[in-house]
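Everything on this sheet refers to the single structure shown next.
A single protein chain has been removed from this complex, and every other one stays in its place.
Take a look at subunit A:
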Amino acid sequence: MGSSVSQAGAPPPHPPTYASTPPFAPAAADAADAAAAPPPKPHEEEATEEKVDYLNLPCPVPYEEIQREAFMALKPDLFEGMRFDLTKMITPYFALTHSVAMGSIEIPAQGSEVIKVPTSNYEFGANFINQRTMLMGRVSHEGRENIRVKHDITDNLSLKINAQLTSEPHYSQGMLNFDYKGKDFRSQVQFGNNGFYGANYIQSVSKNLSLGTEAFWLGQQRKSGVGVVARYDTKKMVATAQIATTGMVALSYVQKVSEKVSLASDFMYNQMTKDVTASFGYDYMLRQCRLRGKLDTNGVISSLLEERLTPGVTFQLSAELDHWKKDYKFGFGMALGE
């Protein structure tokens, strides 16, 4: 969430960057989940046998992924209309993707009435994934490009690049990240266009607790900010808190009820806009399908169902009801080869 806090300070350019970060986080989150799962076990055993070994703490979760469990449950990829994704593996490292989306898109309207127009979109993508390098590109038929690069320079140092390029002048975005992974800490330095600079550091303080801080500078707006985060996680629960001088307060709590069911909640408060939102959701993993739903204080109820029909074929149903705005979105889709 650190990235989103710094980006919230610069609304026009950074929301697109934020939009690209969540898709990145879940992918890394899955890998990090596998990586993070084993270390706690030996430490827990050690804890029962002896005092906490402060010289051998686990490596914390990356700063911008501190809320990843809440994200997975509370922010699924909802859509309206029809969606079709096809992924074709050319070699074990190289894949092509074709995505078609058709449905309604909301256009700004006077008053509180919601108005939509039908729209359709095709996107072509190419992925290269290797032990040390990941290259992802997406181009849509409107000329927009989305690029992501991740390269391990050394075992501890990674380079990450996010870019969105458009045909319209001055609307392109780019972000460069250097991530350093220490034994029980992580640090990151970020460079973005429009004179954006950011840095963050997160340190494991105990076996279950990690604390972090970040600072960012928006050159063109001559604005700076500082933020702090805390994360406490065990095998059964994850709790996070985040505060920034931009006036943002974010809390989240995820409880694993069983191997299949997780309950999640989060709270977001912005002192500048006096905007406050609380969300509650569930993530239900069954043998062949996954069901996620959420309810928030803005009167929005949503649900996403993903069912695996056969290996490599996934069927999706998406539903979102905004009772206050009286806006309803329903869609279905299919993903092949994913």
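Basically, a residue touches a chain if its C-beta (ideal position, glycine included) is under 8 Å from a C-beta of that chain, and two chains touch if they have at least 3 such contacts; residues count from 1.
In this text, contacts and distances are computed from a predicted model.
Only one chain is not pictured, and the protein name UniProt records for it, out of "Sulfotransferase 1C4", "Mitochondrial import receptor subunit TOM40", "RNA helicase" or "Fibronectin type III and SPRY domain-containing protein 2 isoform X1", is "Mitochondrial import receptor subunit TOM40". Listed residues A:L96, A:V114 or A:A230: the one in touch with the omitted chain is A:V114. Where subunit A meets the missing chain, the touching residues are 81-82, 102-104, 113-120, 317, 319, 321, 326-328, 330-332.
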